[in-house]
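Below: one structure, written as structure tokens.
Note that one protein chain is taken out, while the other chains of the complex remain in position.
What follows is subunit A.
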Amino acid sequence: MAAESPISDRKVVVHLRATGDAPILKQTKFKIAGNDNFCKVIEFLRRQLRRDTLFVYVNSAFSPNPDELVIDLYNNFGFDGKLVVNYASSMAWG
């Protein structure tokens, strides 16, 4: 978790992890602007995996609203310096 108070212009490291039979990406760690919305991550995954139906979660726990800022998600749910995002082709944690 970030030690200082969040500044919107920071980059956040996102670790993308496949769940179930979802395809595994060659590169799984990316940086994204803290000020971007979570929907950027969702769209990125959709483009990379060429799939429209994707279920995207944080820490294998819940699906954040696409409007959430990545920096907020990182500050609230990140650990070990990154935000873990899981993706699946079907509902994994309903």
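Definition applied: a contact is a pair of C-beta atoms (placed from the backbone, for glycine too) under 8 Å apart; a residue touches a chain by one contact, two chains touch by 3 or more; residues count from 1.
In this section, contacts and distances are computed from a predicted model.
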item	value
Listed names "MRAP2 protein", "Alpha-methylacyl-CoA racemase", "Autophagy protein 5" or "Response regulatory domain-containing protein", with the criterion being the UniProt name of the chain not displayed	"Autophagy protein 5"
Subunit A residues touching the omitted chain (full complex)	2, 5-14, 27, 29-36, 39-41, 44, 59, 61-69, 71-78, 80-82, 93
